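The complex is shown incomplete by one protein chain, all other protein chains being positioned as in the whole.
Labels run A and B following the written order; every chain starts at residue 1.
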Amino acid sequence: MKHLLNITDYSTEELQALIDKAVFIISDPWAYNHSCEGKKLATLFFEPSTRTRLSFEAAMLELGGRVISVTGAGGSSVTKGETLADTARTVSCYADVIAVRHPLAGSARAMANSSAIPIINAGDGGHYHPTQTLADLLTVYREKGKLGGLRIGICGDLLYGRTVHSLIDAMSRYEGNSFVLISPKELMVPPYYTEKLGELGIPFVQTDDLDEALPEIDMLYMTRIQRERFEDPAQYEKLAGRYILDAARMKRASDDCIVLHPLPRVDEISTDFDSDPRAVYFTQAFNGKIMRKALILKLLAGKEHPDNTDLSPEGEKLFRDDTLSCTNSRCVCTHERGIRKEFYTDRHGTVRCAYCDQPVTAAKE
Amino acid sequence: MKHLLNITDYSTEELQALIDKAVFIISDPWAYNHSCEGKKLATLFFEPSTRTRLSFEAAMLELGGRVISVTGAGGSSVTKGETLADTARTVSCYADVIAVRHPLAGSARAMANSSAIPIINAGDGGHYHPTQTLADLLTVYREKGKLGGLRIGICGDLLYGRTVHSLIDAMSRYEGNSFVLISPKELMVPPYYTEKLGELGIPFVQTDDLDEALPEIDMLYMTRIQRERFEDPAQYEKLAGRYILDAARMKRASDDCIVLHPLPRVDEISTDFDSDPRAVYFTQAFNGKIMRKALILKLLAGKEHPDNTDLSPEGEKLFRDDTLSCTNSRCVCTHERGIRKEFYTDRHGTVRCAYCDQPVTAAKE
Partner (left out) sequence: MKHLLNITDYSTEELQALIDKAVFIISDPWAYNHSCEGKKLATLFFEPSTRTRLSFEAAMLELGGRVISVTGAGGSSVTKGETLADTARTVSCYADVIAVRHPLAGSARAMANSSAIPIINAGDGGHYHPTQTLADLLTVYREKGKLGGLRIGICGDLLYGRTVHSLIDAMSRYEGNSFVLISPKELMVPPYYTEKLGELGIPFVQTDDLDEALPEIDMLYMTRIQRERFEDPAQYEKLAGRYILDAARMKRASDDCIVLHPLPRVDEISTDFDSDPRAVYFTQAFNGKIMRKALILKLLAGKEHPDNTDLSPEGEKLFRDDTLSCTNSRCVCTHERGIRKEFYTDRHGTVRCAYCDQPVTAAKE
């Protein structure tokens, strides 16, 4: 696989190899500091994400490579009507690997279709953000010494949080894990994920009570609940306090219950907890940089890998069909001219768009 | 010549030396990868042009140099009312060469007047864009093995397209070339260019029929026809399809008729032609980077060259005259405080502004 579009592009063996490489880099920071000399990373950030961009750029620079960068749609030829496919072809003339952030689902895949160099999905709208999940996995592994056999609490906005969905996908692949899904009723995880956990026989509970969940979990993944998700502001006010983590509340949790957060946080974790050794969210930011180093090394190594850009996240074969049409307004399909329309049939028989993974309907032509 | 403001700043011998250097770099990509160590390129992009900026930055990084960058007028001290002359003086303290993109004609010349370091014009409004022409020349040379003896088709917006005008200027200097100028009547090349071709005795025809022209040309330079150029949208709709190049239409052309495009394209070349070996527009983007490497090497070599910033594009001597005034609202003259007013008299006796090359009238003072 030349690109990284989604965390499921990698087998658990490939992920473990990245983690092992990352652990080695941490133990010996100078080991690869000339490895990418003469190589260039292009960071194409069509929407702002300072943290992710700086993390990628720091990673490449620490490997001895160089960086060229585009930030903001205004700074891009895209404003002149160029397709992402053409942008990928052109930037292929200037760099050796691309990290792309874009507001539309499937944008990284659209670039991968025409790119001569590896594409890393650095966030495609609310869809995927695999390098965040790489950071999460390394953090759990370094803190717990394992990725399985854990009781995993996930709290906050489980409905829209893409990092949450990727974490469930990723951690479902390790044996012995179970989930405690903590959220207001309005922000429960989509049925797609609970159905999948059920099919896989992975234990999970859903609750709206963080306090009750805290004593029994090995780790807590916190995310932000956004005021904008609630039609009734009063409802938000009533709820918000129940999902704010602070030092007092964390007394209910075990001494080795680590707390992760994809950052940035607003007030969902009180700063009075920051100095607690269980607070690992800033280490997590550091780990993100290290995993990006390991990833760039892997992608630039130039070894042959089986290319699975022709498979869905669940491994179903993609097919082309011009009579079908994706109608998701947040999908790159509905914006990019001349895109190669591809689909797959999921295990329930639903036909989905290969770019945004949403169900499609037959086009009326 | 310390600066590159316009393609005519270089003799055909100097251009050939750049091309030869570029060909050598392509044959041996590592040849100059430490040549610019300790040197810095400043890319000052007061209007967005991702492609050109990334190309310059990639070029400098591949030479072992470093880059500092300003993008967007908002990111500039210019918003605090500083002149381009002062910006050039200050950036001279930080870098060794400047590539500047700016919406006003003559802006690069205004900087060159006060800069201690070489200025490269990376596009000054609709005026000049010489490094694009360098990319075009290398592409023709690599594909055709020569720059003369060619029947050159140029299609699209010949009225406003600055790359078109520079290409005509550049290719007019090689023996045996002839031109087929293909455009809607509304967008024919300005009389300045046809008069010049006539004077030089260079054969050319003007036509609005792309299909008819295709069989007889050795190369086709495509450009975009912008909807905004037409007062009547219906007129645009009627015409647009006639100037879209696709695989079917290109069957009319010879097997070695290469197709260039300065990019970005919108839909004037169909993607169904991209895989045709005659489609060289992405190679052209690659060539642009290589020519910029050759150019930076030349400018930083520090050898003495005759300085011809005191000559017009056609070689006429510049003079100062405070009773004259440029009134072109798209010229840097009418915006920059304290600019050195310079003019020249062209071969027809018309007095023109040295910054924007437009005719001037005596000031009423």
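By our rule, contacts are C-beta pairs under 8 Å (C-beta built on N, C-alpha and C of every residue); 3 or more make two chains touch, one makes a residue touch a chain.
Note that the structure is a prediction, hence the values are computed from the model and not measured.
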Candidates B:91, B:152, B:220 or B:285 - the one touching the absent chain: B:91
Contact partner of the left-out chain, one of A:72, A:103 or A:359: A:72
Hidden partner chain, touching residue among B:18, B:70 or B:285: B:70
Per the touch definition above, residue among A:265, A:278 or A:330 touching the missing chain: A:265
Missing-chain contacts mapped onto chain A: 30, 33, 48-51, 54-55, 57-58, 61-62, 67, 71-72, 263-267, 271, 282, 285-286, 288-289
Interface residues of chain B (partner: the chain not displayed): 38, 40, 42, 66, 68, 70, 74-77, 79-82, 85-86, 89-95, 337-338
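The definition used in the following text is that only the chains that are shown with their structure count from here on.
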Chain A-chain B separation of Cα centroids, rounded to whole Å: 42
